[in-house]
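Some chains have been omitted; the remaining ones sit where they do in the full complex.
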Amino acid sequence: MKVGIINVTGYAGCELARILYQHPEVELTSVTGRSAAGQKLGDVFPHLSPLDLTITPELEGDLDLVFSALPHKASAEAVIPVLEGGVKVVDISADFRLKDAAEYTQWYGVDHPDPSYLEEAVYGLTELHREEIRASRLIANPGCYPTSAILALAPAVKLGLIELDIIIDCKSGVSGAGRALSLGTHYSEVNENVMAYSVEGHRHLPEVTQELGGLTSQAPAVTFLTHLIPMTRGILSTCYARLKDGSKTSQQLRDLYREFYADQPFVTVTGQPPQTKQTLGNNYCLLHPVVDKRTGRLMVISCLDNLVKGAAGQAIQNMNLMFGFPEDLSLKALAVYP
Amino acid sequence: MKVGIINVTGYAGCELARILYQHPEVELTSVTGRSAAGQKLGDVFPHLSPLDLTITPELEGDLDLVFSALPHKASAEAVIPVLEGGVKVVDISADFRLKDAAEYTQWYGVDHPDPSYLEEAVYGLTELHREEIRASRLIANPGCYPTSAILALAPAVKLGLIELDIIIDCKSGVSGAGRALSLGTHYSEVNENVMAYSVEGHRHLPEVTQELGGLTSQAPAVTFLTHLIPMTRGILSTCYARLKDGSKTSQQLRDLYREFYADQPFVTVTGQPPQTKQTLGNNYCLLHPVVDKRTGRLMVISCLDNLVKGAAGQAIQNMNLMFGFPEDLSLKALAVYP
């Protein structure tokens, strides 16, 4: 099958290209990028030289599926015509994640280009929506933070183990902020430094609330705070909520989590606290529930690579489902450790 | 006055020497270290060459004050004879921090060498115990995490602003783990990596509970989780607790915090989220309270340098008080940024 990437020049875009290079069923035939149009892909990203592609301003040729790695709003504007031309779409932007157009406007500060697609789009957190993804032509690929947080909390929420008053404290590497320049991602400012950011509310919060709310009858109250860590890749989210039954043990929680995710190829419940480095470059999410016995609180630690399971890897996992390929095709690489 | 350092060869010990080098009232005359005894201090730590000292197995000469940077248990055993010889002591270990000897045994796994000193020792969080410190001969210098967390929460607890069900999520640089070798501090394991550790309970928790409990009539319930971050120096603690009055604004909280710390030379309430880098090498603690309006929860972000305000700097701040020097003597250096 033939695949295109809109905006290959960001980190999610080039990560899609990296992983697709090894996909036996996919031919990547068209990659776009505005500022770099006309350049060889390998001139912009030397590690992609073996792909031997040229960046064009618009998609070219017949395609079976298109990934969009554009920023929000621009992405919806670009992919709706593609979709209407009969091509399946996995959108890595935030444009089709929220079901409520008003909430989109509130968090993204612009009106949605075409809210009529919001209902149809499937939120592409594979582990929660696998069957809908198989049948869909439009996938809203989740944000990196929401992927880590929702996977960490879904069992506890769905099984009714916790009170729905939740704190999510996230630590992210810098690549999550993308390839666009800013003082906040300038090496000398970020290195040897930790800071909280978006303290008044991060745009990934409504996705988390929407999806956790869908697992239960009550809207959860979520405090969600993000921190920037001096490393390139990786997210570790630490989630806190009070257990309804404070006598439950860590081992019981791990058993429940393992059962919940028993058939999921890319979710592992670990016996030891996981490390982001154990996911570098691969599509796994590692989960570790622990009970704080002194307070009866559940803590769930979640690790993933923000550019793989948090973006390009999950997008390809969804593509595999949409086209009937094995779910892990081209996604079986082990983490690059150390 | 003449000062000695027991165990100068760890990071807290050599940081004491670095700062004391610029202290106009102090002559550092004796430094000890077991494995390095007989070596020049500048051979072990080239940056300390200008001090021109030799490491000895035991303290030498008449001294007015001794800092101990030994591990727990060994520290109490070493400083009690010093104290009984009429020399003032600032102990950087955990040996005199907890008032309850049973709790010491529970968390440190050994019986306290001499619990009779626990009542006399003053917990050296300068901002909370300044007057007692002035009058004391034995200071239990606080842990790095507790310093950041207690300063972050003291106003909210003391002023009765929050419910006493508190979560403290800490992110620390690696120097907090000391100079002893372990796989957990091996460069290739720590770099480009974030992990939670001591998930079953960190030894710094009982200090936090003791000190916050001392500010109110009710024992607080504290969940305390620590994370290792790929940087050398710095702690950022994010503290979460429900406001009793959820309508309070971030600005109101900052005003209350500023008032609470108005006379403290080394605590700054910041208008923007602080960064650990803004404290690198200096004795400040930066605090930033924010109200999560959606949930009525208070979040307080706290930054400091774990080796300065979290160890050697606060120890010298306490020494200055014990000897009637200006509190900030030799501690006025600005952070080394970027």
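Note that the chains are named A and B in the order they appear, and that numbering of residues resets to 1 at the start of each chain.
To be clear about the criterion, a residue touches a chain if its C-beta (ideal position, glycine included) is under 8 Å from a C-beta of that chain, and two chains touch if they have at least 3 such contacts.
Note that the structure is predicted; figures quoted are calculated from it, not measured.
In this structure file the full complex is assembled from 4 copies of one chain, 2 of which are shown.
Going forward, only the chains that are shown with their structure count from here on.
Chain A and chain B have Cα centroids separated by 38 Å.
Note for the complex: chain B touches chain A at residues 165, 167, 169, 171, 173, 188-189, 191-197, 199-201, 205, 221-223, 225, 227, 229-234, 236, 238, 240, 273-277, 280, 288, 290, 292, 294-295, 297, 299, 301, 303, 338.
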